[in-house]
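Okay, so here's the structure we're looking at.
A single protein chain has been omitted from the complex, and every remaining protein chain is retained in its original position.
Letters A, B and C mark the chains in the order given here, with residues in each chain numbered from 1 onward.
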């Protein structure tokens, strides 16, 4: 269980890091939509390893094969299945992990839960699963774009290096550096920190800020499918994600009189003067930008020796081989955007089901 | 849609603040369990307003009537329906809100989404809905307790007053103050801040730390029903909740080599030396304490005049009458525990469905 | 589990025959709909026992109390909870059943599954649960009626007495007899058969034909939520229902060349010359009348002595006391209509969720 996300726009994923393929099925994608292959491949490329000096050198072609649901370039309303063959896998790198639990990985918990596990590259728990999310997210983005909705994720912190306070989230500015960070100066320091971590055989955590523009008021289903609840669930389901906050989030320095978002009318449209609500009130979008932050822990695969336990319950020293990133960023950015796109598609379609 | 939570242990809630009743249906509660009415009423009482000087003076008897699913004091496996009549409602307090949108409330978004709304006391969006969660949570707690699982939520910050760093989370200590704060000194300062906010007609945000002890390794369903994803969804569905983090959460000051939780064996049981994972690895419980923090915004209902817009799109000044708390705490503590209990019950039952 | 039906328009029911109340929660009912209390009470009355000499004399006021989701006479989009108190219960009639399993009832299977059961009047397995379906169906009917969709169920067979072949399904004609049978002559014979069965302490099975008029082409979700699959599931979930067929159903006397429904155009609308498809092709409505038949077994509660087994595994003779109908008809007719209405509402709302 647990491999399906969404109510109407639904993604089911499959695949292990070193199995035959990774992929998924999208159900509920609107019919008649022209497939934008460029958008799809662009997002897959952003997630691909090896696109900058900051990431692993594992080469993945990640050629997405679309298996169904498309006819003469358009979606048909039938489920869209897709897969990416796992090639360039070096399973031998993982042979020593068959008997050992890597710290802060899923090795131990999968073994307890299922009684066995595919130890190669993390098996099903591998972050390679996120490739399927990026593909599904691309279809959601295509549909959302037709409604004028855009989603963009930015790097705001790597380890102890954060962006300057008050920096604007400008796409052009962010596009200048590989981390898609809106603060160029901070971006340089982050890159430096990553290079150092990699040289140290270590890894760093990161923060992401994501903005969704153009969502009309009225999306989200109270009480349990509030927009923020769906977003939180989506984000926390991404490997290594440790926290989610939207709008003012964990910052509670302001009292209600200053934190409330006053309403005013702007050219006949009701807006709020501030956006501490992060674009969501009572679980439903209010027409303002939807803004949220998420936190990623440092990648658990580091090349330094670590203390652990084996399947036999005996202490062991562990050396993780293989090719690993020092940070989930920048590769996780399209994953965050994809999950946000899937949530919004789902919420948007649910909002249509309100009248016969 | 959106009023049901859970896969196997499922809660569906109903009711508006000033309608005939608030309640819900629990489906999937294990059969044969002796109902602990004391536990149930205790949690309802903790959520009830008026139990300390820090909360609203609205008197609610909140007498829970169990309508089904129980026979001769034991659960039968049939759905457990329950309700609480809404009495002592002063709907007249809200008459001026029929035409106005309260800032940072759900008034505007409900109106856009549904075309109409019950304006009395927030209608369906009222936090009074959480009463149903507390009742369902009590049944989940009863079943979890039989497995040695306990859940406890603590106040860790009110506005700008936080607990001292390094304070231990001791139940006895926390029980000494009405905020259930483990730091007595901070608790006194918090109470003072709340009293001042109330006098000012203002409100304050808050942080909660929740600990779940005794969960066996193996609960949680990757990839999308990871335990942290279910918890995040549950918490963000609570009115006024703005953020969720588990384990190390947003704190990414440590590199991977220090953030990883080394495994060791303790009396034949596999444990971790630190718990930055918050008791969850790869979406599955690992047997350590499950720990998470959540943030609540300041209550939006304040008695100070506020700028807003009316249904007619015209600017207006708003005075919110009625009786309101200056903070969701301490009343939200049993709500947090209840939602955690519901998630864990659901995850625990799913973990049983792994073999015929 | 298992007490919720539907995807978007969802009904969750609760209650036992002799517990405090029977009721349910409807989620996903469109907002802004004026509640037609007359329709609601009319359907509840049709299901009520005692309305003709053919049914049990148990008196039930069946006063439906609406607990939420309605404001100033209109639905708000919030869940609609409702309940009916169980009064006039004579639990003493059932005391001898505490230790015995009634043949062809759920007594034995509930005991095996749950380890205990509420033996009074069938407990949760009682057909009294269908009252909740009728209430939810009434709300679905209100919404469907606004789209010109009408649903009508007819009695077509009681025991060995069936309607004449080729009889037209005319509402006016059917309204002339309490069984709502389109064939007056057969209706008289059926009534006679029922009277005799009752006098014999016995019971009879029945067939129902249901017609849904006015459904636009395009409702139904292939492959697994085909309209006929949803209808079949809905009907087979009704207590005592043993079979479902739609269109030509089990009649396979015609070869494909005669069974196929030829298309033709009528005033610009595409229609079929015959309707062996029962209004559904490929799981999706085609605009023709949706027609289906269902079968109900004889009611298992008969007053004749029966052979059975007790909780202790020892043979016993059983006398069922209490007040029982000799047939589920005519009281089951509004239940069939209600379930059909719920399925169509659900399918209709899903069909709206096809585009942003």
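The working rule: a residue touches a chain if its C-beta (ideal position, glycine included) is under 8 Å from a C-beta of that chain, and two chains touch if they have at least 3 such contacts.
These numbers come from a predicted model, not from an experiment.
Touching the chain that is not shown, out of B:77, B:122 or B:334: B:77 (per the contact rule at the top). Only one residue in the set C:109, C:171 or C:195 touches the chain that does not appear here, and it is C:109. Screening C:39, C:116, C:189 or C:217 against the full complex identifies C:217 as the residue touching the chain left out. The chain that is not drawn here is touched, among residues C:17, C:177 or C:228, by C:228.
Although one chain is not displayed, its contacts with chain C can still be listed: residues 1-5, 7, 13, 101, 103-110, 112-114, 124-125, 129, 157, 159-160, 197, 200-207, 217-218, 220-226, 228-237, 239, 241-250, 252-257, 259-265, 268, 270, 272-273, 276-278, 280-286, 293, 295-300, 302, 304, 306-309, 313-315, 350-351, 353-354.
For chain B, the residues touching the absent chain in the complete assembly are 7-8, 28, 30-31, 77, 143-144, 146-147, 345, 348-350, 352-356. What chain A contributes to its contact with the hidden chain is residues 1-4, 8, 10, 12-16, 19-25, 27-28, 31-32, 65-71, 74, 76-81, 83, 110, 113-118, 123-124.
The definition used in the following text is that only the chains that are shown with their structure count from here on.
The most distant chain from chain C is A, comparing centres defined as mean Cα coordinates.
Put simply, the C-alpha centre of chain A and that of chain B have 26 angstrom between them. Taking the mean of the C-alpha atoms as each chain's centre, chain A and chain C sit 46 Å apart.
Within chain B, the positions touching two or more other chains are listed as 1-4, 13, 110, 113-114, 124.
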